[in-house]
Each structure stands twice: as structure tokens, then as C-alpha cells.
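As you look at this complex, bear in mind that one protein chain is not there, while each of the others sits in place.
This part shows chain A:
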Amino acid sequence: MNCLYCQEVIDQPVTWSTLLHPVHTNHLCQGCRSELQKIADEICNKCGRSSNESLCPDCQQWLNSNDYQSVLIYNRSIYQYTSFMQEVVSQWKYRGDYHLISIFEKDIFEKISELYQSKSLTIVPIPLTRERLYERAFNLSLAIAEIIAMKTKMPIVQALERNSELSEKQSKKSRKERMATKNPFRLTKSLQTDILLVDDIYTTGMTIHHAAKVLKGAGSANIYSFTLIR
């Protein structure tokens, strides 16, 4: 078997124990696996990044803003955004290697059952604009949402639409520019239930907060969010 990311052969020494109980390698070789850094136990209670304080300065700002203070209950993520992760995401998202999703499947399963087992939520993936969806041929957030739905049996509803005039690539902008962008999301279906927003990366939180605000305005009760990377 080869590593899904670096194509290196995954070396498994043949012994009686590996023969009888093959080790679950999870599609990655030792080297790549060790580069994936999970977020440790100490986190900011709101955005879910590793932090010593229970509320990080960024989230403080969100709580102080009149528009966004109560739209999102909390965000949770699995991995830190390291330079290795950046490369993986660039191959996965921008070059379009959809199959890399299977690297994360097991970790998503674990995290999800730990976080939302007792809740009943509707999953809303963050949408792409029509042009970008055509270009990439798939929506990463939807792919992650499908994995969560497979595990928890929660329904997926694509309740949002992204306006192409108002959205440019977030990753090309600075923090300040991102904060000043207009809300690109439009509601296509109003939901009265609790909601789990799903996206691939939470960087400044602007995208998630925009989406949450639209849903909140339409009468959704509690909105949580889950991203793979923080």
C-alpha cells in the first residue's frame, strides 16, 4: 500500500502479529501522519483554537461586535493549520484531489462522536459560488458534511447560496480586508432547528459568522460550527 499523500510505500514488517492483525495505517505513512498536528486539549471555548485563555482575543472581538455577538455558539476543529497542512489543503482543494478526504475520515468520526452525539442538528455546509463549484467540480465542505452525516445520521440541508459578485477567494485577502467584506450568503431555505455549519478551514471566522448570521436572521435556534482546520 502507498501513502495517499506522498506516494511512498507504507512499510509494514511481516511478523506473526502484523499478519494476523494488520495495523490500520489510515492511508498515510508514518512520516505524513506525524506531520498532522491535532489541536491539544487546552482550547479557546468559542473558536476552538489551542489557547491558554478560555477566550482568545479574536473571539473577544466577535463578542464585542453588535452584529455577530450571539450568532454562533461555538466552533470546534480537529487540526492546526501548519505548513504541511497548507500543502495538503492546496493539493486537496485547489488542485482538486478529492480522494484525500479519506485521510481525515477516521479523525472526523472520532471528533464528531465526542462532540455532538447527544444533540440533534441539521448540517449546513458552507457553499461555493456557482463558478467556483464548476471550476473545482466538488465542494469540500459538502464532502466533510457527508462524512459527518454518515456517522451521526443527521440530515444535510444546503440552505445557503453564495453570491458570486460579493465573494472573492478569502485566502487571498488580509484579515482587515476579510473583516470589511459584505455578507455573500443568501438563504434558500429557512430552518427552525439547531444547526451545525461545516467548512474546511476557520481562519478569521468571517465566513462562518456571515453564514451564521444569515441563518440566525431566518430563525434558526442554536448554531454550532465544525471545521477540519483551525
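Rule of thumb we're sticking to: a residue touches a chain if its C-beta (ideal position, glycine included) is under 8 Å from a C-beta of that chain, and two chains touch if they have at least 3 such contacts; residues count from 1.
Operating definition for what follows: contacts and distances are computed from a predicted model.
Q: Among "Glutathione ABC transporter permease", "Competence protein ComFA", "NADH-quinone oxidoreductase subunit K" or "Peptide/nickel transport system ATP-binding protein", go ahead and choose the protein name stored in UniProt for the chain not displayed.
A: From the listed options "Glutathione ABC transporter permease", "Competence protein ComFA", "NADH-quinone oxidoreductase subunit K" or "Peptide/nickel transport system ATP-binding protein", the omitted chain resolves to "Competence protein ComFA".
Q: Given the contact definition stated above, which residue among A:Lys38, A:His99 or A:Lys119 touches the chain not shown here?
A: Answer from the full complex: A:His99 touches the omitted chain.
Q: Which positions on chain A touch the chain that was left off?
A: 2, 91, 95-99, 133-134, 136-139, 143
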